[in-house]
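Note that one protein chain is taken out, while the other chains of the complex remain in position.
Moving on, here comes subunit A:
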Amino acid sequence: VKCQHCPPVRALQASATLRRAPDEHKKEPLTSSSQQHFDSPPAGHQPEQEPRGTHHSYTGQGGQESEDYESEEQLQHRILTAALEFVPEHGWTAEAIAEGAKTLGLSVAAAGMFHSDGSELILHFVSECNTKLSKLLEKEQKLVQLGEAEKKPIDEFLRDAVEARLRMLIPYIEKWPQALSVLLLPRNIPSSLSLLTSMIDDIWHYAGDQSTDFNWYTRRAVLTGIYNTTELVMMQDSSPGFEDTWRFLGNRVADAMTMSNTASQVQSTGEAVVQGLMGAAVTVSNAETSRAMR
């Protein structure tokens, strides 16, 4: 788990008044229990707190701060969350962040805390979506454990999970291609890659161990492939309710399932092929030696 460098522990004076002022935007006040959040396990176990990045991105700051003050990290989180509302209009830019800061009662100059290409905003959004997905899957799992729901077959589970995650992009779909290109910048690749893999791992974790004849890396790679290709299809999709995308997704998941069945066949075929080649090689070398000896 990658932890952020801890900023000096100082209270943010101004934010004390800020937090009281815009009540419409206020979520549940940070209780002192959240201050120990720093070392505790990630998101799903802190139900009422503001959603934080789960496994890899920004972790909350704890320490000696009292209830009224928040750290820089938390303030930055709030600004980014507020900024998401302005993304459909301004794109993933510093302008959206500036507008978000304005709604919190801060100066537009606060957007200067972030990179001007909007990277942090996009990464924040991705990590928020991943957290939402985790919570959703956990809830479903609970229902199954309580016997209130049927356990889904693996292909349906994967399809539903990926669809749920991709649906979170719908409000921002117009500007999402821009976000994808920013995520691919060399500077952002470590973070975006780790967010992606942690999300995929999460889905497989909740899928439970159902035998699919895949080993761990293959499973990860297969689902990542399904997710990425479906995401790209979604960018181009103009069908009502994205039905083309979901159909594509269903097909890819079905392909993956068939592949797992043929995988074992492929393996034995492979062995046979290799043995055949070895045999051929031995025959050829025998022939050569015997010819040489003649």
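In the analysis below, contacts are C-beta pairs under 8 Å (C-beta built on N, C-alpha and C of every residue); 3 or more make two chains touch, one makes a residue touch a chain; residues count from 1.
Rule of thumb we're sticking to: contacts and distances are computed from a predicted model.
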Handout entry: Absent chain [UniProt protein name; select from "Alkylglycerone-phosphate synthase", "COQ5 protein", "Carboxypeptidase A1" or "DNA repair protein RAD51 homolog 4 isoform X2"]
Key = "COQ5 protein"
Completion exercise
Of A:Leu80, A:Ala94 or A:Val253, the residue touching the omitted chain is A:Ala94
Fill in the blank from the handout: Considering the complete complex, of A:Ser107, A:Asn228 or A:Asn251, the missing chain is touched by A:Ser107
Exercise for the section: Just the residue numbers, please: which parts of subunit A touch the chain that's not shown? Expected result: 7-8, 10, 12-15, 17-18, 72, 75, 94-95, 98, 101, 104-113, 116
